[in-house]
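Shown here: the complex without one of its protein chains, the others still in place.
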């Protein structure tokens, strides 16, 4: 079990209101990702759920039980920190067993649970090492192991992958997704990387300045962003925005076109421009293009696309793939 | 001018031979990327070129002049470090002017060059700040500025982007490429990120355990990897390898298929398997698939591909897109 | 970092410090070694003669010798215990949010600025004096017989004075270490259900191990040389109850003007100190990198 | 300053008389414009360390030293001091009190001139004695002292019958205990330089000392030296105090003493049947090290500082009571001084009674009153002082302290090569 409900949760640090009021329901077993730019209050919201911060007003309940005033240990949640927060002087085994020891569990039971977690996370051969002797990914797994053994009603992750290098990040992303598939425990995952959000979430919560901008499945957000902010935030490379006359032509204050939704031509098209850098990835080519109307946009072409720095190019948005936003930023 | 030649360069730290012997020619104006897994000797090679380490044997010449025994300052190269290595107590202006000051250049000339560099790098408004007051990307630019003003015969970069977050990394990548387009100076760029290598390089040098595995343009390496290591290293997501019987069927010890070169079907195909994690990016979908033959592979489908965890799936390699490797790993 | 050129430069730059210290160590040490084999009394330089091992034997058979070693040990360990335990407690306290933290810190570090003889004078005359000391006044206030600290608990009194001088040092190192403790670790432990006490023992204390090591190392170096506090307060007495090795040598050198004997004592002290040093570096040095 | 100015570096102990002298040098510097004075004022023990190191290494840092009767004969024998037989006539060497002069001479050659001198005597509270109904005779015995101390003790009023030195040190408790032992007929060494702490006399000395101090002494006595006892006495906490005669001027000084009006004096006690009053004699004296590079200027200075004129100058500035005592016959014949200093007569008696050439009633191989004038005495005396102090602090018995003292002294004497 692990359904979590936030009712009009507010948080202010002194004078500064960081979370002006959030209502949110997380169903049991869901993988929910909080995403948003840096400083938007993701960590704060997570810490409020964890009980590491007190709410200024509002209520939090877990499995229907009000835990607004309960301490972090009583809420039955487990958290994986960005810095892993491993205990550096304890072996991996001791690290993982620590919450069990604190719960005064029998040695035998501890041992059983630790080895079970180690098996799941492929940590068997490292159990007697200290965290300092592990690689970043292994440390991350230990942190998760420490969370798993408690069999919490939900896992909280605060940017758990941001300290890893790109390749490892991809692997760990998949591992965590697989873990969720096998454990089926509620997970709340904070990131500001929209790729992580898209690939991992059942449900994405987009935050901005402490407010929820949109809640929905990744594809919902990708295909029907509620406003310009969400549209620009979700999808990689980012959506290109064009304003002014050219947008008005399509009946909007701003139009958004995703990089892969351009038709590229070396002869003619709606938006003429000059190729800046062309990034050839083998599988795709990303073109950085300076449009003649002054906008700087990115277009993605499948496979090899034979243009070079300085070439002229013409772009036309694909039919039906234009996102339209009003002056207030909301989707039309 | 900036052609660099390495002749049978060896480097050992005490007993440990880190570079067993490298021959390499870098032409004037080229953008060369050293790529390879962590610990393969990329930084060491770069530092040998810079003169920050002595070669154990062999020779290095720049523009035809032997510099094997010259100190770092005499080689006329500029280096941008991974940690930026800015002087924290000097303003941006002073940082950039430092090499000029060391060269006893006149104040006026210093001023001129600094403002020129600042203009190129968009640093004008930060010249009087200290590095501590800058963002990661700005610091990176200052480090590059410090390299530019010397008008070196070549730039050396050691993983200059690895401390930046994902979004910034993409931007800086483009900026450095643009810089190369405008300066046309030789650049040697170290990274272990193959995306960087692919998108930036004129010529990629793939290193492994201190040996050069292959040298060539990005597309050469992508389409004609010399061996299995290069094939697996270049391209994202990585090439999938299948060995044994299934490979023998195609007349090779190992076959390699890139994720986007699979034909996916829910009915039939050469390799049956089960979907593990499906990563929906909106623009593409990455499927992690456990083949029935035990291999774990990744397939990329364009746009949305409606499968879920646990679904059965069948894959067939696209015609003519199969890379074949012999027992020794070399391409057949 | 490591071209041949920098290596040879480095050798050149290390040289002055090393050579100076070598001279500073070897010249007096060699002279001391030489004197330690002489019958040499400063008050009777005419009758100086070769003594062989006599000075060593004499020093070694001095009934005060083992007492002095024992006292040295107690002094060092006592001060270390008080400063480390006290330092941890005070560090924990002043790390908490309090009003006037800056002033509190100033007050706490102040004893470190007091020169040892002055510290000893203040404690002897104004705090621990059996008739005029503040402690005597306190005792009288409660209707108790004032304690004559230096007569009844001589070594303990000296430990208190020395510990007072070194407490700021320990406190500050431990405080710095405490402040570098990762907050997320603490929160993780809190989520793991660890009580405040468990957090202290399982996290804070192990985290401070390195700092405690530094305290022990540096203080031991200085504590082995304590003598001014003894000289001013008890003169090593009553009996030899508060004579440590340094003071014993001091007595030989400065009261008896027995250069030979003091030299032998000095050599013995150097050897013992180096034992301690090697032991410390072994036990503790590992923690230091 | 004149062209050929000479600088005299003068090492002095930081007691009141010496410090007063530093402030009163104007007549000297006016008379000798070519001499500049530099003062090094240090606490007694540190001064002794510094000065001894310097003179023994022929360092030449000082031109004038302040030393005591202990150092003079030892250093003179080493030829470290400049002989002072050629002082000008107006200095009137013959005016110096004979025991003092003798203590500062070796083979009739004067090596230091006394700045002030002291012996020891009994100081007691006449008011307390009266209240307790006891009297102390001019020349009391230890039995008498003990009885008086008992009578005057009232611990509930922080009033202790007797205050004696207990702080360890050859110049602290051992000065007193050696003098007391002398008056008990004990001695440090027999003519073969064999230590005598196993003798009955020493046993009696220490036992009586401990007995008096534990029963009638103040708390914390084992760390009380001259200064501490002086304060106690001045505050009215002591009935009897037996110590240096210089104390008399402090305890009778109404500006610092609460009992100035009620102090009586008596000779240092003796044990019945032993004709010895301790033979305590100490003189802070000025001497010139052989290593000085300005011996003539230094001579001028020491002669001035210990002259009758200086005494008169002090008397004029601060009254006769403050005059440096104990050195000159003329002072004690001065009516003004006698009037101002009620303790003058007793002081003179004490000093004149001190025989430093033969301090014990038994045969001894050494000179010195409350000390033994051999170089090793500082170390030995202090070590023994530690044992006795420990006994006073209750940490060991009298017998154990004596045994330890005997063993220690035997060891040290053997090391020093006695008998020589």
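Chains: A, B, C and D, in written order; residue numbering restarts at 1 for each.
Criterion: a residue touches a chain if its C-beta (ideal position, glycine included) is under 8 Å from a C-beta of that chain, and two chains touch if they have at least 3 such contacts.
Simple rule for what comes next: contacts and distances are computed from a predicted model.
Selecting from "Dihydroorotate dehydrogenase B (NAD(+)), electron transfer subunit", "Cation:proton antiporter", "Carbohydrate ABC transporter permease" or "Metal-dependent hydrolase", the unshown chain of this assembly corresponds to "Carbohydrate ABC transporter permease" (UniProt protein name).
Here the missing chain is touched by one residue of A:30, A:53 or A:193, and it is A:53.
If you put the hidden chain back, the residue from C:63, C:183 or C:206 that touches it is C:183.
For the chain missing from the display, the contacting residue among B:55, B:79 or B:242 is B:79, taking the whole complex into account. Summary of contacts with the chain left out: across D:119, D:231 or D:306, the touching residue is D:231. Residue positions on subunit B in contact with the hidden chain: 50, 52, 71-73, 77-79, 81-83, 85-90, 98-99, 102-103, 146, 150, in rising order. Residues 1-2, 6-7, 9-11, 13-14, 16-18, 20-21, 24-25, 27-29, 31-32, 35, 42, 90, 93-94, 96-119, 121-123, 125-127, 132, 134, 137-138, 164, 167-169, 172-173, 176-177, 180, 183, 186-187, 210-211, 214, 217-218, 221-222, 224-225, 227-228, 232, 245-246, 249-250, 253-254, 259, 262-263, 265-267, 269-270, 273-274, 276-277, 281, 285, 288-289 of subunit C touch the missing chain (whole complex, contact as defined above).
In the full complex, subunit D touches the omitted chain through residues 9, 11, 14-16, 19, 22-23, 38-46, 49-50, 53, 57-62, 226-228, 230-231, 234-235, 250, 256.
FYI, only the chains that are shown with their structure count from here on.
Each chain gets a centre from the mean of its Cα atoms; for subunit C and subunit D, those two points are 37 Å apart. Distance between subunit A and subunit B, defined via averaged C-alpha coordinates, is recorded as 26 Å. If you check the complex, the residues on subunit C that touch subunit B are 1-5. If you check the complex, the residues on subunit C that touch subunit A are 182, 184-185, 187-195, 198, 202-203, 206-207, 209. Against subunit D, the residues of subunit C that register as touching in their complex are 41-47, 58, 62-63, 129-132, 145-146, 148, 150-152, 231, 234-241, 251-252, 254-258, 261.
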